[in-house]
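To start, I am sharing the structure in question, which I have written as structure tokens.
Heads up, one of the protein chains got dropped from this complex, but the rest are sitting where they should.
For chain A:
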């Protein structure tokens, strides 16, 4: 089953052409790492999937529903606004800078969206939240405010917060880039656990070892285009493209 289909996506920031006709299909249960030099459009691609950036051309489909269409494809959205919202709700996102709500405790962060968006009863939301916090190993920190948590703990709460909405797809935008090296492991191991549950995931990352270990597919982006889309073994062990060879040599 195709979870996300992006067709010929173009994105401009002012005059800067950031995505130059990117097409991508994500199947159910796939774990895809998106790597590439900074400024290549990796994060922008991810952010175009859940409307944090509006596309300038192309079509975005989520689970068979066209949620966004622009440029000469404009008007292709036939779903109702309600259907579009429901489709977007199938995606959870984790940010480089965590973006926890600082005025709420860890638990408050996790119960907020289920109660506000899904209109869950407080008892149900608490149950879901405690389950998710336990899953990321932070149940004992549930009453702590984000300011009292380490970076790694913050990111794990952020993952629990996204999971509490019961998404089919998780988007990770450089989830460990803002972390001290000794805190990266705890976040990566939470993501690995999700992989074992066959969560569909897209992960923008600079952690090459992690990408190689966890991914079903590796996508290499350069200059707003997908340069390579292959399995991790071929990608890391016998990269075809010289551009990727140079990149990997620098990273490893």
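Going forward, a residue touches a chain if its C-beta (ideal position, glycine included) is under 8 Å from a C-beta of that chain, and two chains touch if they have at least 3 such contacts; residues count from 1.
By definition in this document, contacts and distances are computed from a predicted model.
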item	value
Missing subunit (named according to UniProt) among the choices "Proteasome subunit alpha", "Amino acid ABC transporter permease", "Cytochrome c oxidase subunit 1" or "NADH-quinone oxidoreductase subunit M"	"Amino acid ABC transporter permease"
Selected from A:76, A:89 or A:243 as touching the chain missing from the view	A:89
Touching residue (missing chain; options A:7, A:50 or A:132)	A:50
Footprint left on chain A by the chain that the document does not show	50-52, 85, 88-89, 91-93, 95, 97, 99-104, 112-113, 116-118, 145-147, 158, 161-162, 165
